[in-house]
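Below you will find the structure I want to go over with you.
In this view, the complex is presented without one of its protein chains, the others remaining in place.
For reference, chains read A and B in written order, and residue numbers begin at 1 within each chain.
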Amino acid sequence: METMQQAEPATGMCVIWSTVPPSRSEDLAKRLLDKELVACVNITPVRSLYRWKGEACDDREHLLIMKTKKSLADLVIRELKGMHPYEVPEIIVLPVIAGHPPYLAWVQEETRD
Amino acid sequence: METMQQAEPATGMCVIWSTVPPSRSEDLAKRLLDKELVACVNITPVRSLYRWKGEACDDREHLLIMKTKKSLADLVIRELKGMHPYEVPEIIVLPVIAGHPPYLAWVQEETRD
Partner (left out) sequence: METMQQAEPATGMCVIWSTVPPSRSEDLAKRLLDKELVACVNITPVRSLYRWKGEACDDREHLLIMKTKKSLADLVIRELKGMHPYEVPEIIVLPVIAGHPPYLAWVQEETRD
């Protein structure tokens, strides 16, 4: 990979992705919102191709795109894992390096301290 | 979070996300392209769950996935905010840490200096 190293500016915000069964996306999103663990959740349908224990899988899932404080990421991961129907759910965190300041502030206000 | 600290390689490129009303996605995308502020915009429908001023909201939106130079991110944020119909639009920036070199170069060429 390109070698020009540079620490990314931090906004205190992150995006968390998780794939879930379509039947559970609304429920999981609303429970995380009610716990003030995330400020907003976008849901979009995806087709997921992967291997599970050697078997090729081709599933229709919903991708949850959750916006929250970076400091809450570990707690969101633990809570979502506890609600999630899969044995090993995909829950990953991506950094947000900039944004519209009032929106970044809104995410902070909408999520627990 | 995992503590192995590592500055990410930088590519000079970023991805900017914004959620917009479906009726405005094409217009906003084309205006940013015409101003050479972004090289490419992907548009995909999402369902958005969030609270606004204490009210639970459940909206159909379009997610704009914009690819541009990192150095243009602040300008894209300001310009998009000026065109956007929401009071506090979601406009966030994610880092791109590597990519197909000719594509990264194309993004640089397609956007203003």
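By definition in this document, a contact is a pair of C-beta atoms (placed from the backbone, for glycine too) under 8 Å apart; a residue touches a chain by one contact, two chains touch by 3 or more.
The structure displayed is predicted, hence computed values, not measured ones.
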item	value
Chain not shown: contacting residue from B:M13, B:L37 or B:L80	B:M13
Missing-chain contacts mapped onto subunit B	1-8, 11, 13, 15, 26, 29-30, 33, 39-44, 65, 67, 70, 73-74, 93-100, 102-104, 106, 110
Contacts of subunit A with the absent chain, listed as residue ranges	1, 7-11, 14, 19, 44-51, 56, 61, 63, 73-74, 77, 80-81, 88-95, 97-98
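Heads up, the rule we're going with is that only the chains that are shown with their structure count from here on.
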item	value
Whole-Å gap between the CA centroids of subunit A and subunit B	17
